[in-house]
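The complex appears here minus one protein chain, its other protein chains still in place.
When the chains are written out, they are named A, B and C in that same order, and each has its own residue count from 1.
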Amino acid sequence: MSLVLAAVCIAIMVVMALALARSFSSPTVYDRILGINMFGTKTVLFIAVVGFLMGRPDFLDIAIVYALINFIGMVAVLRFFEYTAPVE
Amino acid sequence: MTELIDLVLLAMLALTALKIIFLKDLFAVVMLFGIYSFLSALIFINLDAVDVAFTEASVGAGISSVLMLGTLALTGRTEKENKRSSLLPLLVVTVTGAALIYGTLDMPPFGAANNPVHEHVAPRYIEESPKEVGLPNMVTSVLASYRGFDTLGETVVVFAAAIGVLALLGVRREKTDNVRQSGFTDHYVLRIIAKLVIPLIILFALYVQFHGDFGPGGGFQAGVIAAAAFILYALVYGLPSAFRVVGPKFLQGLASFGVLLYASVGLYSMFKGGQFLDYNKLAVDPLAGQHYGIIIIELGVGITVFAVMLSIYYAFASQTERGNT
Amino acid sequence: MNFIFDYYNYWVVVFLMMAGFYIVISANNLVKKIVGLNIFQTSVFILYISMGKVSGGTAPILVEGVTQYSNPLPHVLILTAIVVGVATTAVGLSLIVRIKRAYGTVEENEFENTDDAI
Partner (left out) sequence: MFILDIVSSALLIAGVFFGLTGAVGLFKFPDFFTRIHAASVTDSVAAILIIGGLLLQTSFDLNTAKLLFILAFLLITSPTASHALAKSARHGGLLCLAETTNKPTDERPHD
């Protein structure tokens, strides 16, 4: 079982790396935000899987915080982006 | 497995830092800084520091990024082309980095159990704190009980920072008769979902506040999460609506109340015949006294951090809304 | 090989520190300087937490049947340092907002052209 969890863990890290690469080089600024959002949701799953892999799944609280902050950060980015959008 | 995860995460962290150096779009810089904080919090989890990861994820990634975004809205989002040569800074950085790397060679190897760090007070904390304080979470016992004086200092520093920000920026209350439309007026889905999510976040903040003795969490984290819920409300529904829910004046009172609550526990224990912040004297049974003391001071920390973070956000957001009409 | 595994964590931390330091001394924009300071700060946090790690240990929250815990002391120090760090960041950012209002710019090399009146 832990073999499967380890494999899943590595695969999620690959997805995270891809999302990070998307946010590094993106055609539009919205793609960057999209990559960052995907990175955030994947880290939530990553923490959950790592908790089970290490045998201490009682740290799922941190995954909840990630989900919360990811959502609030996303809203904040969109909100302040509306203010900053006109580039002189 | 731990080493592998550590290595991959550190590599991502290094790449993110490199990317931040070369980006000129400050908006992207701040978003990548949010990712940087998230990644470092993942490293903290991997290195067993769950409480620290909790704090970094909520404070570093959440509040810092939001404040930086608010500043960018006022100062413009592109960095101007730098005409100075970057050779000298590069030289300085290389020399300093080489010196530091030379210094690390004298450090004890990473992760060894007999490093000097682990042989001073740490064994006592690990072995005695469950008996002396009676809490399973050693970080909370050290933070609130053994180093309670230090934590009082940190709370006062946070409070002082709020005073500094408010003195520099101030919160302008807009008159109620000419409230501009602010917030996401046309994002109906977002408005409904925010209404649904905010109670959940506040509930979770209360859970973190009172479960911090047994799992990761505590006053600092809970205060920030509760502030994040109200920040979400202010972002979606606009600042004037948020002022009607929690006013800036009320928050200033709340911030000082938290610090006073913390300090009054210390004074009360002196009054009962112990030292300052000596929780053993708070009740007949020392263990119960420790428990009362920790719950009350964590509450004080939580209230102060909540009020400070929210007033700092108010200060920045009212500048932004005023500057962009 | 063992040598690398003993120290790579510290080396990456030094690299991150220097990345933050480079941003602080070379960037022109004050907001970017604050980001650089924060990167530097976070790398110091990682250094402390790395020192507190014990191989084979687990998080310092008591569970039955485990005797090897990581060192809780660095965790406590860094936990409060993070909160104080964000508080000082907020003060720095509000100074930047005031600078923008007084001088009309947040680029370091443009200050020379304005006089000292606030």
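In this section, contacts are C-beta pairs under 8 Å (C-beta built on N, C-alpha and C of every residue); 3 or more make two chains touch, one makes a residue touch a chain.
The shown structure was predicted, so the numbers you read here are calculated from the model rather than taken from an experiment.
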| item | value |
| --- | --- |
| For the chain not depicted, the shown chains it touches | A, B |
| Missing-chain contacts mapped onto subunit B | 184, 187, 189-190, 193, 196-197, 200 |
| Footprint left on subunit A by the chain that the document does not show | 1, 4-5, 7-8, 11-12, 14-15, 18-19, 22, 27-28, 30-31, 33-35, 37-38, 41-42, 44-45, 48-49, 52, 57-58, 60-61, 63-64, 67-68, 70-71, 74-75, 78, 81-82, 85 |
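Here is the rule we go by: only the chains that are shown with their structure count from here on.
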| item | value |
| --- | --- |
| Inter-centroid spacing, subunit C versus subunit A (mean Cα positions, whole Å) | 21 |
| Subunit B and subunit C, separation of their C-alpha mean positions in angstrom | 13 |
| Residues of subunit B touching at least two other chains | 50, 70, 72, 76, 215-216 |
| Overlap residues in subunit C, where contacts from two or more other chains coincide | 58-59, 61, 63 |
| Residue ranges of subunit C touching subunit A (in the complex, touch as defined) | 58-59, 61, 63 |
| Touch list for subunit B against partner subunit A, complex | 1-2, 4-5, 8-9, 12, 15-16, 19, 25, 27-28, 31-32, 34-35, 38, 41-42, 45-46, 50, 53-54, 57-58, 61-62, 65-66, 69-70, 72-73, 76-78, 184, 190, 194, 197, 201, 204, 208, 211, 215-217, 221, 225, 228, 231-232, 235-236, 320, 324 |
| Subunit C residues within the subunit B interface of the complex | 5-12, 14-23, 25-32, 34-35, 38-39, 42, 45-46, 49-63, 68-76, 78-80, 82-91, 93-98, 100, 106-107, 109-110 |
